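Every protein chain but one is kept in place in this view of the complex.
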Amino acid sequence: VIKGFPEVIFSQGKTTDQVINIMLNLLKINKRVIATRASFELYEKLKEYIPDAIYFDKARIIAVLREDIKKKGKVVVACAGTADLPVAEEAAITAEIMGSNVERIYDVGVAGLHRLIDQLDKFYSSNVVIVVAGMEGALPSVVGGLIAKPIIAVPTSVGYGANFNGLSALLSMLNSCVPGIAVVNIDNGFSAGYLANMINLMVEENRK
Amino acid sequence: VIKGFPEVIFSQGKTTDQVINIMLNLLKINKRVIATRASFELYEKLKEYIPDAIYFDKARIIAVLREDIKKKGKVVVACAGTADLPVAEEAAITAEIMGSNVERIYDVGVAGLHRLIDQLDKFYSSNVVIVVAGMEGALPSVVGGLIAKPIIAVPTSVGYGANFNGLSALLSMLNSCVPGIAVVNIDNGFSAGYLANMINLMVEENRK
Amino acid sequence: VIKGFPEVIFSQGKTTDQVINIMLNLLKINKRVIATRASFELYEKLKEYIPDAIYFDKARIIAVLREDIKKKGKVVVACAGTADLPVAEEAAITAEIMGSNVERIYDVGVAGLHRLIDQLDKFYSSNVVIVVAGMEGALPSVVGGLIAKPIIAVPTSVGYGANFNGLSALLSMLNSCVPGIAVVNIDNGFSAGYLANMINLMVEENRK
Amino acid sequence: VIKGFPEVIFSQGKTTDQVINIMLNLLKINKRVIATRASFELYEKLKEYIPDAIYFDKARIIAVLREDIKKKGKVVVACAGTADLPVAEEAAITAEIMGSNVERIYDVGVAGLHRLIDQLDKFYSSNVVIVVAGMEGALPSVVGGLIAKPIIAVPTSVGYGANFNGLSALLSMLNSCVPGIAVVNIDNGFSAGYLANMINLMVEENRK
Amino acid sequence: VIKGFPEVIFSQGKTTDQVINIMLNLLKINKRVIATRASFELYEKLKEYIPDAIYFDKARIIAVLREDIKKKGKVVVACAGTADLPVAEEAAITAEIMGSNVERIYDVGVAGLHRLIDQLDKFYSSNVVIVVAGMEGALPSVVGGLIAKPIIAVPTSVGYGANFNGLSALLSMLNSCVPGIAVVNIDNGFSAGYLANMINLMVEENRK
Amino acid sequence: VIKGFPEVIFSQGKTTDQVINIMLNLLKINKRVIATRASFELYEKLKEYIPDAIYFDKARIIAVLREDIKKKGKVVVACAGTADLPVAEEAAITAEIMGSNVERIYDVGVAGLHRLIDQLDKFYSSNVVIVVAGMEGALPSVVGGLIAKPIIAVPTSVGYGANFNGLSALLSMLNSCVPGIAVVNIDNGFSAGYLANMINLMVEENRK
Amino acid sequence: VIKGFPEVIFSQGKTTDQVINIMLNLLKINKRVIATRASFELYEKLKEYIPDAIYFDKARIIAVLREDIKKKGKVVVACAGTADLPVAEEAAITAEIMGSNVERIYDVGVAGLHRLIDQLDKFYSSNVVIVVAGMEGALPSVVGGLIAKPIIAVPTSVGYGANFNGLSALLSMLNSCVPGIAVVNIDNGFSAGYLANMINLMVEENRK
Partner (left out) sequence: VIKGFPEVIFSQGKTTDQVINIMLNLLKINKRVIATRASFELYEKLKEYIPDAIYFDKARIIAVLREDIKKKGKVVVACAGTADLPVAEEAAITAEIMGSNVERIYDVGVAGLHRLIDQLDKFYSSNVVIVVAGMEGALPSVVGGLIAKPIIAVPTSVGYGANFNGLSALLSMLNSCVPGIAVVNIDNGFSAGYLANMINLMVEENRK
């Protein structure tokens, strides 16, 4: 993990005890520590030991933030709706805690293009765009056709039938006919938020 | 094959002799016969035996048309560009020979949405829309979000990398978040044209 | 969603509260709203807030219908039996609520062809045929060989072994040697019913 | 290889010299030797050394038959048409050379059921039925629903698009809702003919 | 289902009520009815209505047998051990109820070849051999190399890792270098028993 | 394509005539046009019409550059060796023509880590890193563990056996345990170069 | 199982009773018996019958060791961390019980190379190295590039998204550009430990 960046625990597949112990250890030398893929139950247990821990329920992230975050620049996180929301929020909260201003545009989907087109100016003022999409995964291509910004596409496992747990959306995004789109693993909002923040901060650090 | 419909030969995997013989036999009792997936070489050989055969080179279709076709209604065939053109033309020529007026809208792709939006009225006046798309296969979802018509989506094997010979586009189309889209096999322009024409004629036959 | 068409909520992956809230909002400006993939438990909760909601248990659909539906034309929904029934009913109820007369032919399977052949006249009087099939997914090809109507094929995830959650049936339907068959996503009875109804109404609206 | 059975060479992936040498060696102690997957070019070369070799061109089989074959019982080989023919013939010739009477029923396909139904009596008088089918692979299920005989299904790689070189037909056949169908590898007409003959001879050897 | 054969209910995916009702109906005109994939709980409920029902627990089959079965010939069912046993028993009980003598050879696996070789004579006196195998699915090839009988191979979903729910064993069996092996669907002991019995009875019916 | 960016033609799947015509048209209003996936034969033909076209043979890119490019910042392109070179060069030349300084680090592979470690300072002075890798695709994870820069990973189809045309490398990169890595399609050096340049220019444009 | 080697029971898919019975039987003639994939619940039941059984909880192995094990040579087991630990421990305990000294190096991952490089001397003094890795499965390639020892790579199913239950790591390891790496099945720590021990003992038995 980069210097100045918070430490991160991936909770999935770890016991409650393991997460709490790792968190306590990391807090000895870090001012910001987060645990991703954390359930509310985990949070409640952990809070007994670390009372200043806070919980972002949509993002399923526990955070302990013992220093101020000065947010810079702007990252847009776009998705179509309810079902992609946990992944979008994981990306958004990650980027915020790591130091980026985030604008959420969650009411846009391929089936109702005008809502996307109405908000294009919000995209223009950002440095990076994260697009989260499940099912046919068409949203990043559509956004990429309208906006000349680096796009990080996050396929989600949302869907059913021949969706194959996100494979359909993943392939769509990799095969986009629009250049300038890069893809992270299925449901990996964390990695998208991490990368978007890194790019955003690089741009802003040079701004005078 | 339905009464009143032309007979169809699928040339792929047949020898030149086989196609010519089948064609000659079918012409004994049919006024319209077509051969799909036909090369120009096949056409030149066949023409020696059937001089009134004509060739649609982009569609790779040989047709013998010994009666007038009164075209009715309208089918739109849309695709993004050069590479999907053979499949789009196979669909378009099939629908035309079977009795439909066809409007081609070939200059539209997800990467340049305005060109699609500029031509929406052409879609409104049709009975069925065929959308041909390779790579990420997003076009049918976008068209389906804008136009309330039955949509037949044709994935093409155009692309490379993790495209897997059209699988990426096929999965996108099956997983579309827009209802009212049905899908035919990869590159199967013929089946799309056949089905679109059938729906178009049903609608028109009832029109007074 | 098309004007005049009911609004639709996809319940799967949404909490009870989310579905109820969306339903209440939609009912402010819509006379027909349905929720698909809805459990009986969801229905019982929702009924406390919306007492005129009704439940189609085989189709797993909740409907609130505050205007009369004048059904037109005819859509046939065919399947082999018990296991494909939920998907077939989802298609049938969807088409009915959207405005189509539906004839169910549920006692036909590839293993007992005569039952299908005995009822061919029911198919002849329809405008569109929906064929639902799992396992080897052969039924749409067989129906398509006997009846010259637009066929919407719905693969189901019914089966086991090398069925791969409906992939076997999906591939069969896409590869049908019979033209005029288009396919929707695995288990997607809703989309099939939606499309069939759209085609059926187009045909009927022109009938005088 | 079973006693009394001919020796078999699988030519694919062997050089002309290798096949000729193996054939010459086997003929020292065998009266019937066949080479499958053999091109006409291979046959012409081989004939210079083994002048009594004969060639079954549709089946792509070279045979040297230095004893009389007394054919018994009956195996039916059924398929839909032109494209599946080489595989069907490989099965038929194999079964004939090994000692079975074979009845070919090659004009039957799912898209034209009546042709199948018209010939049911031919199936009734057989001991085993081989059904060869590509594309959606529905034919074995349909035959199995009509005829109570052991069925050996052979998927072929015939098709295109989402056919995946015969995978679609293979999965269909494995997932058949009709019991009593067993499947051999894609395009493996030889193995089907071999097994059908074995069953046929077992039945006949007991007949008095 | 063939005349003289018992009726069969596939219980998986059916409610207890559905199975009992179908069973009661079938018993009105049938003397032998079986239900496969039946849990012990289902059996206990069903027994209240049909007291002469019996349960084969390893095979998970409920049977009502109101006539004597005169078993003929011999079918061998071979497998490696504990984990493949339910599938092997489904095959064995099916064949027995349908009219075959069955010899079980369950102590043989590829990792201990001598146990197989020690029992070869048991195979020689049979008409058909069913080989059930999971994991690498090598047993049918090994048996097929030693015994010249029709072999029906049943892949099981037993295993883990890159087993992919039986796909590994299925592919092994389809690709066997030994001819005369045909394959049924993963875990489909019923279909194997059904087919083996059909072949066995055909052979025996001709024996004098 | 973004304003100020060169126009790009994807030559693969287009005829020589098509590429030349498109190029001639684009040059009417653009000062920089490039054609990717271009063979030397295509270049020679095209040069007859456009004599100032130049050819980058390793990158398989034709370029017409009628204005000066002022390169800014730095993009690193890293790969292991000979076989990944065409893809790496496609990325590098794309980024250069679009306005980035590019440093190539082509002598690094997972099998010889010290060569990578010896050149770490070259990475530190860059804004973005492109890592091209085939076979097991491990290089981006290793680079990402050593350098805190945005990484664009490009899987290549180089390899054989269970490589599945680049799928192995693609999956490795998507599943990297190192955050901050985003992936483009297999062999898509162009898209990687395009995105890297976009990020690089954004950073530099803000630098004072 | 080799003479002198302990007997092994694979508990997964067996009932508690079955495991206990097999264990009791094996103990009649064996001094060392182990059961892999054993839960703590199973251990507690089994202990009532076999009080000297011990449980390795991380490895999920029950062992009854009624003779001294003289450990020889050295096997290294390396992995990245918490999540791969159960598989690594299954390998380590297996090798130890079978007669090898094992050194665990569990704090090394591709994302923090220096920890691996700091411990290279531990690898130099071993005869075989087992490398356990999930996600992108890069660790065996990196270790193999640094150390000239036989490497047994164990992919784990740890990960999510496009990990496909360990397929990603499996393919990476098979496609390693470093020679001298062989791979066992996903999560198969037992087989890796068994093979490593066999090689280690062969080397040591010859040492004087």
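First chain written, first letter: the chains are A, B, C, D, E, F and G, and each begins at residue 1.
Following the convention adopted for this analysis, a contact is a pair of C-beta atoms (placed from the backbone, for glycine too) under 8 Å apart; a residue touches a chain by one contact, two chains touch by 3 or more.
Here the structure is a predicted model, which means the values were calculated and not measured.
Give me the visible chains that the unshown chain touches, in label order.
D, E, F, G
Of D:7, D:90 or D:187, which residue touches the hidden chain?
Looking across D:7, D:90 or D:187, the contact with the absent chain belongs to D:187.
Per the definition of touch given earlier, which of D:166, D:179 or D:193 contacts the omitted chain?
D:166
Quick one: which of F:158, F:171 or F:184 touches the chain that's been left out?
Missing-chain contact among the listed residues: F:158.
State which residues belonging to subunit G touch the missing partner chain.
That gives, for subunit G, the contact residues 2-3, 8, 127, 148-150, 152, 170, 174-175, 179-186, 190-192, 194-195, 198-199, 202-204, 206-208.
Extract the touching residues of subunit F with respect to the undisplayed chain.
Given the touch definition above, subunit F has residues 82-83, 158, 160-163 touching the missing chain.
Using the touch rule from the top, list residues of subunit E that touch the missing partner.
Spelled out for subunit E, the touching residues are 80, 109-113, 135-138, 141-142, 144-146, 159, 161-164, 167-169, 171-178.
As a convention for this text, only the chains that are shown with their structure count from here on.
Which whole number of Å gives the spacing of the CA centres of subunit D and subunit F?
52
Rounded to a whole Å, what is the gap between the Cα centroids of subunit D and subunit E?
Distance between chain centres, rounded to whole Å: 27 Å.
For subunit B and subunit D, let me know how many angstrom lie between their CA-based centres, rounded off.
36
Residues of subunit A that touch two or more other chains: which are they?
Where subunit A meets two or more other chains at a single residue, that happens at 161-163, 167, 170, 174-175, 185-186.
Applying that definition of touch, give me each pair of chains that meets it.
So the chains that touch one another pair up as A-B, A-C, A-F, A-G, B-C, B-D, B-F, C-D, C-E, D-E, E-G, F-G.
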